[in-house]
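Everything below concerns the one structure shown next.
Note that this complex is displayed minus one protein chain, with the remaining chains in position.
Going by the order they are written in, the chains are A, B and C; count residues from 1 in each one.
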Amino acid sequence: MIETGQGDHITTCRAEILGNRQVARNLFRLRLALPSDWGPAEPGQFVNVTPEPAWEENVPGDAGGSLLRRPFSLAGVGHEGNRTVIEILYAVVGKVTRQMQRLPPRAHLDVLGPAGTVFPIDPGAHSLLVGGGRGIAPLLYLAAEQRRRKLPFTLVYGVRTAEEWAPLGPLARGALLTAEDGSGGLRGTVIDALEQAPAESGAAVMACGPHGMLHAVAKWAHERGHTCWVSVEEVFGCGVALCGGCAIPARGGDGEYDRYLWACRDGPVVRSERIDWEAWRQLGAATPPAGP
Amino acid sequence: MIETGQGDHITTCRAEILGNRQVARNLFRLRLALPSDWGPAEPGQFVNVTPEPAWEENVPGDAGGSLLRRPFSLAGVGHEGNRTVIEILYAVVGKVTRQMQRLPPRAHLDVLGPAGTVFPIDPGAHSLLVGGGRGIAPLLYLAAEQRRRKLPFTLVYGVRTAEEWAPLGPLARGALLTAEDGSGGLRGTVIDALEQAPAESGAAVMACGPHGMLHAVAKWAHERGHTCWVSVEEVFGCGVALCGGCAIPARGGDGEYDRYLWACRDGPVVRSERIDWEAWRQLGAATPPAGP
Amino acid sequence: MSGHTAREVDLSVDLGSLELSNPVMSASGTFGYGDEDPELTQVRALGALVTKTVTLNPRAGNPPPRLCETPAGLLNSIGLQNVGIQTFAREILPRLQDLGPPVIVSVGGSTADDYARCAEILDRVECAALELNISCPNVASGLEFSRSPAEAAKVVRGVRRRTKRPIFAKLSPNVTDIVAVGRACVEEGADGLVAVNTFLGMAVDVEREQPVLPRVVGGLSGPAIRPLALCRVWELARCLPCPVIGVGGIVTARDALEFLLAGARAVQIGTANFREPARGAKVVAGLRTLLDEKGVNRLRDFVGRLRLPPTEVS
Partner (left out) sequence: MSGHTAREVDLSVDLGSLELSNPVMSASGTFGYGDEDPELTQVRALGALVTKTVTLNPRAGNPPPRLCETPAGLLNSIGLQNVGIQTFAREILPRLQDLGPPVIVSVGGSTADDYARCAEILDRVECAALELNISCPNVASGLEFSRSPAEAAKVVRGVRRRTKRPIFAKLSPNVTDIVAVGRACVEEGADGLVAVNTFLGMAVDVEREQPVLPRVVGGLSGPAIRPLALCRVWELARCLPCPVIGVGGIVTARDALEFLLAGARAVQIGTANFREPARGAKVVAGLRTLLDEKGVNRLRDFVGRLRLPPTEVS
């Protein structure tokens, strides 16, 4: 299996908004144009963005509306003409996502990235890609990539209620959809869906979603001896290993210094065994409430 | 002569932008629609505005880009359909005016007002209305009002260079225009123009502009025994006498407490004799540099 | 958000013997004397009105410019411009009584005796309580009282002797140990503490190469200082038994809840009034809604109910 690695060409640049549309209940798709030599990016990586105008010299004391950038997983990367086009899927949960929602096409967004670790791709395995809520974002990119490379996978996508499903396009085929309230697809959680996954699948499980779901998926995989990789979230300061703000309780390190992973550098994609799920839960893992 | 008084129905409300266009070098005209029962407003009064979204409950920690409102003289007030339409002329000098410049029609601006004292109107006098740079704003309103009421006046308008002249429309007739660099009109300052004002004029002088100009006009009027009213500027906190931030060194008060006027409550229009011009100059009167 | 209006929530709180119908007050110096345009400020909705600081003799205040906006903050150097206690007590205070809310008079001074004499004068007229501004950074010796427990104690002691009214001491955050100063005030009979006054700050006009404020330093207020003020309030509420009134950067009802959870019995709205003169009234309305959504019927049950982490990991 290919190990996770770090993309090594991170830049900050001004992206032009190509589209910004609602695709499901409280879920928006943002398409951004970047220079053609941006990246390369891989599934699992994220961008760290700010809608604020650049801090110009000479602007007296202007701190802008939000101080920090906000991280979003890449939900897709492609090329159009001589530009790189990236996609993110975002839920409106607070200050910056509220600002993002109001950005019209042609407006700009400052993008730092691509950053973080990637989902490993094991050409030999039928992988299970599991997304919960807005956690579907990086898995859409991964699934598209696997599809392009004709590698077998099953996409599992759980939401609370059917209105929250983002459209999956060609990826819908063979996908296992669940809604907790039974308003569509399977009634239940992604764990219920996993039970129905093809028998040959599962050697590798890739998941992204709320803390509780990730923990459950990790347990499910562990009990079956599958390798599980999860994409985790914490509050980010910088996204590029400058601040030490994105700590996640870790297991299996060798010594005091290793009690925490840095989600932006050691992640966002990490092996589920590396995480001390219980400690993290007690601290009240930062995953924001999925609703607005 | 009618004494200056305070408008007594100040409200805060959300105004819709009808137009926002450049009218001269670094001078913009903003037209705003307000409810029909807004005001009543009179020449000399100002509005205190903010382009920030309303502070909503539940917005975590959102302080917005600018904390305080910014004051602007009314440059005109009228009615269109069932709305009151007000006009302001603004120069881009800093953070908020830069934001204002970017506001498209249909966007909103929060308006507090009308506030402050008014230019007195003496039906018996041929008044001199003297505007320097962006200080022309309140005098446009005053001149239009005098014109409507068929009261005699002469408008004097000085700038540094001809490109800075705001168009005067019907008020241009009989106006005395000066440009310091001789690029149009009279070469020189408003004082040079005042020397050429009609002989019968001057019983009342109304002025607005940079500190140095106001002081010179006040002296000119004083030497001739004319009454002089000036519209003054200081940094405002609230605009409605809550903060005490807008102090201007005063003369002729009776006691310690009266050493300062409050520009938002005792002004912006005050009799020139009330001001301790020299003390104010030494402090570096706040009038911002006219350029950007 | 629940659709129905939430009138039932009991917002009343007590500050020792002083009962308030709700916990939201104006902050001294940010609301005029209290009677500027009552319709615009909706002063009637407030739990209490705190006047601008009044001193024994009239004061002219500081030269302009007195204000400078900073990121999410405001630097001020007003310098306690006021008409003096005599004129205030005779001409202004009576008017304030008609506005509705109980009136808390903020008192300042240059010596402990100044405070005591003001208290004496106020004891002969109508008012709900005294707030002792021992923490103004904008007058000579203004801060000194609140920067040492002994000096603070002296002021409170003098005032306590002259009045039976509730006394609240307003503390400076510009100290190493605010709890020590607060404790000294309480031991001398202060009925409660107000935290905080402004933070010492400064701005430079880079073009003119001179300080923006003629007195060089001023006091910082506004949302920028909210996390700092909240921290001081929490420390005081945790360590001392008396009511604490929280102030510093509060704009919304949510902000107010942060302070109330941390143990503040009431809050004050300052700089936010400058953008929205009726901010206080909006915070009162917002508190009703938010507490109702939380299923809280009585604010009293809510104050200080912050849950601390099981173990403070170092």
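Going forward, a contact is a pair of C-beta atoms (placed from the backbone, for glycine too) under 8 Å apart; a residue touches a chain by one contact, two chains touch by 3 or more.
A quick note: this is a predicted structure, and the numbers were derived from the prediction, not measured.
Among A:E87, A:E145 or A:E234, the one in contact with the hidden chain is A:E234. Residue in contact with the omitted chain (choice from C:R162, C:R183 or C:R254): C:R254.
Within the full complex, the residue among A:G81, A:G225 or A:G255 touching the omitted chain is A:G255. Contacts to the hidden chain, counted on chain A, fall at residues 10-12, 50, 52, 55-61, 63, 66-69, 112, 234-238, 240-249, 255-260, 279-280, 283-284, 286, 289. On the side of chain C, touch with the chain left out of the figure occurs at residues 62-63, 68, 70-73, 75, 79, 139-140, 147-148, 174-176, 199-204, 206, 208-211, 214-217, 220, 222-228, 230-231, 234, 249, 254, 257-258, 261-262, 290, 305-309, 312-314.
Here is the rule we use: only the chains that are shown with their structure count from here on.
Centre-to-centre spacing of chain A and chain B amounts to 53 Å, using the average Cα coordinate of each chain.
Residue positions 61-63 of chain A are each in touch with at least two other chains.
Looking at chain C, residues 69, 72 sit in touch with two or more other chains.
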